[in-house]
Every structure is written in structure tokens, then in C-alpha cells.
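Structure provided below as C-alpha cells; questions to follow.
Entry: chain A
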Amino acid sequence: MNILLLLIIIPILTIIGILFTRDNKKVRVVSAIGMTFQLITAAIIIIWYLAERHAGNTAEVLFASNWVWYETLNIRFYIGVDGVSVAMIGLTAMVIFAGIFASWDVDDLPREFFTFLILLSSGVFGFFISLDLFTMFLFYEIAVIPMYLLIGIWGTGPRHYSAMKLTLMLMGGSALILLGMLGLYFNSNPDGGPFTFEILKIAKAHIPLNTQLFFFPFLFVGFGVLGALFPFHTWSPDGHASAPTAVSMLHAGVLMKLGGYGCYRVAIFLLPDAAHKLAWIFLILTTISVIYGALGAIWQKDLKYINAYSSVSHCGLVLFAILMFNETAMNGAIMQMISHGIMTALFFALIGMIYGRTHTRYINEMSGLMKVMPFLAVAYVIAGLASLGLPGFSGFVAEMTIFVGAFQHADTFHRVATIIAASSIVATAVYILRVVGMMLYGKINKEEYELITDAKWYDRLSVGTLIFGITAIGLAPLWLSTMITGGIGPVIEKLFLAMN
Partner candidate 1 sequence: MFDFSYTIWILLIPFFLFILIGFWGNKFKPAVSGIVGSAGLFTSWILSIFTAYKYFFDVGRVDDVYQQIIGYNTLWLRFTDTLHIDMGVLIDPISVMMLIVVTTVSLMAHIYSTDYLKGEKGFERFYSFLSLFTFAMLGLVVATNIFQMYIFWELVGVSSYLLIGFYYTRDTAVAASKKAFIVTRFADLGFLIGILLLSYYTKTFDFLTLTSPTGPAIGTPPAATFIGLSVLTWAMILIFIGGAGKSAMFPLHIWLPDAMEGPTPVSALIHAATMVVAGVYLVARMFPIYITVPIALQVVAWVGAFSSLFAAIIACTQYDIKRVLAYSTMSQIGYMMCALGVSGMGGHEGLGYMASMFHLFTHAFFKALLFLCAGAIIHAVHSNYLYGMGGLRKYLPITHITFLIACLAISGIPPFAGFFSKDEILVAAYHHDTALFIIEYIVAGVTAFYMFRLYFGIFWGKKQDYHHTPHEAPYSMTIPLIFLALGAAFAGFIPFSHLVTSDRQLFELHTEWIIAIPSIVIAIIGIGVAYVMYLKPTDIPRRVAHSLHGFYTAAYHKFYIDEVYLFITQKIIFNHISKPIAWFDRHIVDGSMNGISYVTNQASDRIRGFQSGQLQQYALVFVSGTVILALVFIYLWT
Partner candidate 2 sequence: MTSNQFMFLLFSAVIVIFSILTVTTRRILRAATFLLFVLVSTAGLYFLLQYNFLAAIQLTLYAGGIVVLIIFSILLTSHIAEKLPAAGLMKKWPAALVSLIGAALCIVVILQYNFPGSVGSTERVNVRLIGESLINYGRYGYALPFEVISILLIAAMIGAIVLAKKRKD
Partner candidate 3 sequence: MFEGVPLSWFLILSTVMFFVGVYGFLVRKNLITMLMSIELILNSVCINFVAFNKILYPEHMEGMFFTIFIIAVAAAEASVAIAIIINIYRRIVNIDVEKMDEMKY
């Protein structure tokens, strides 16, 4: 029995449990129990992984299991983790755990809501642990589809439009991914013999440059859509604005990371030569994403839009760093994924809680909330400070790793791009402080806000978990950095070979 399977089995058991729960009120309890176990499992996996590495296990992936799924096409159910995926598992478990508590007061069809939410998370977990492109794609779809229902049914505002837009754009992306993956499959064995979907095997094959050049854009753009690559990011503001709290959290926190992870694990790792040749195009796009998202956020009035644009900026930084092709920047990219994942989940959780109390998301309609809900307001300030890259929080660690790493590039173009990207930290400060200043500080502007209550215990638990995450990484980043460095070794090695 592979411990990684637990990550998929626990959600399924939880869903079964939810379906057999009579009382609608108990559904959330069942979900919470299930996701607590999930969180514990993830923690055990991380600790176990670190212990194995400490004990000198140098295998490329740990906890690997490989079952044949469909003999004829050589499709396998192949799971295993390295430093990067372990980190992502930890992130996902944390966000879904917080997400369950953040949606504690969903009254409308709670059974279905939690079922889809957990189904989505199981897709994400599956994606991160799979080492076979086919399995990966399968889990990817499992993660994306429930999103449509979750936004379409439980969303707010123009939810059908947003859900449709989001789903269609992501589906478009996944169509590209599918093409790219099939391209990889049919070129996975240029020397003859059966084709394979296994990532580690494809990585060893020598795919001709022209083929790589053809398929790389498919994969990178396909995953890039999910990673909010400019100009394919527009699903993000609308989608996030309409999605219910927990869905925004999971989506921005975790699902968008599938994009970055996919770019890293599939596009860059398997097509390194093409990555080298084409990196400059995408580097320009990602640099634009970073600046553009930050500047775009300054003008917005809707909290969720601000955060969505901020996500565009931060996720742009992830792809930006991945394209730098050196160990430090890559390390920073993964850390940024984790950091942004927790941070933005925290943001969306808080926005949901604030919206639930004030019934507006427009910052100019709110003022002085610090006074009536100190806990949420302080948490929001913390999230904001983390987001603008304050030392002591994870954002700083990730961004600095990216900037230092990217700046080590010998090429002037890359260093100029780094400087441009780094200037986003000022714009970030502007829009974060603008929100904090307008919404939390000042005097209370409406009488009904006087009656607002502060966070409930489940809100506190949800927010507390995430704050713990960002500060833990922010104060002691070394272990995480070391763990990730171990994971990205093979990718860097491959890129290095491709460079020469």
C-alpha cells in the first residue's frame, strides 16, 4: 500500500461519507474530519519524505508505484513524489483544510457543495502525485470540471457567465495540453519500441528539436492558461469574483498552481531544447503579466478583482522564474507557488468573510472595519503585508529567491527583465495599502457596520491555519528551500544538457 494513494482514497471516502450523511448540517463535519485526515496524511508524507532524504535515499522519486492501466496503449497509473510535489501536496492539504472551514456556513445544498469541493481537491492531489502524463491529464480534468458547477451553482454575480468563461478557457487550455501530451507520447520512443506516457522515461528520450519546437507552445500555453499567463488570464478576474469563497481559495490557491507545476514538470522538463529556444517569447509575456497585473490591480474597486489581478502578477512571477532555467530561480518559482497559494487563499477567505458581513466587496463602500472586526482586519493586514513581500512572511522568501536567482543569469536581457519584474513590488505595495487604508482604517461609514461581529471559531481556524503557513515559511524557509532544491535537480540537469 502506497501512502500516496491515501491522498486520493481519503477524499473518496469522505465523499462517500457525505453521501451517506443524513443531516445536512453534519455534512460539513464529515468533510472537516476527512480533510483533517488529509492534512495529517500530507504532514506525514512531508516528514517521511524529509526523513528518507535525510537517511540518504537519493532516488529521483520516492514512494513510487507503477501499475499498468491500459496495456494496449501502455498507459500506467504511476505515482510518486519528489521535493516539489511533496511541497505542493502540503500546500493543497492546507488550503483545502482551510477552505472547508471557510465555507462552514454554506447552507445552500451543502452536500453537493462539499462533494464537488472535495472531488476537486482529489483531482489536484492526483495531479501532483502522478508521474504518467495520461494519469496527470485525467486528474487535471477531474480538478477543472467541478469548478464549473461550483461557480455556476454557488457563485454570486454573473456566475453563469463567469463559470462558462472560466471553464471554456481552461478547457481550451486543456485541449492544447492534450495535443501536447499526445505529441510527447508519439515521440516518446524515437528509437522504436512501445510508446509511453511515463514522464521519467520521456525525459530520457531524445526528442528531435523540431518536434520539440512544435509541441512546446501547446504545453506551455495550455498550462499557462491555468497559470494566468498574459493574455490568457481574463478568466481569472471574472471567475474569482463570482466564485464562492472556498472555491476562490482553492482555485487561486491551488488550481492555478497546476499551471505553473505543469509548465515546470511537463513543458520545461520534457522539452528542454525547445524551452531554451522559445523562452524569450514567454519571458516577455510573463514579464508583462507581472507588471500588468500589479498595475491593473491599482485601479480596481472590487476586492476580488484586486486579488485576481494580484494573482495574475504573482503567478506571472512563477512562470517568469521557471523560464529563468537556473536552480535558484526555479526554486523561487516553486516557493512562490506555495507562498502565493497560501497567501491568496488567505485573501479570498478573508474577502469571503468580510463580504459575508458587509455584503459588499467594493472598497469605497467600506471604511473603518478595523474597529468592528479586529481579527479579520489584522489578518487582512497580515495577508496584505505578506503579499507585498514583507520579510517574515513567505512572499518575501519566494520573491527574493526569484529575483536573486533570475539576476544571476549571464544574459543582459534576463537581468533587465528581472529589474522590470522586481519593480512590481512597488505597485503591489500601492494597491495593498490602498485597500487597507480605505477599507480597514478610517471611520466607520455606515451604521449597520457597527453591528458586525468578528470572526467565528471556524473563521479563526481557517485563517489561523493559513497565517501559520505563511509565517512558518517566512521565518524558517531553509528546510523548504532545501527540499525543493532536491526536487528540481533533474530538471536543471536536463536544462543544462540542453543548453550545451
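Simple rule for what comes next: contacts are C-beta pairs under 8 Å (C-beta built on N, C-alpha and C of every residue); 3 or more make two chains touch, one makes a residue touch a chain; residues count from 1.
A word on the picks: all candidates are chains of the complex that A comes from, given by their letters.
Small disclaimer: the values here were computed from a predicted structure and weren't measured.
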item	value
Candidate from 1, 2 or 3 that touches chain A, complex-wide	1
Contact set on chain A toward candidate 1 in their complex	165, 168-169, 230-231, 233-235, 237-238, 292, 295-296, 298-300, 309, 327-328, 368, 370-371, 385, 388-392, 396-397, 400-401, 403-405, 407-408, 415, 418-419, 422-423, 425-426, 429-430, 433-434, 437, 440-443, 477-478, 481-482
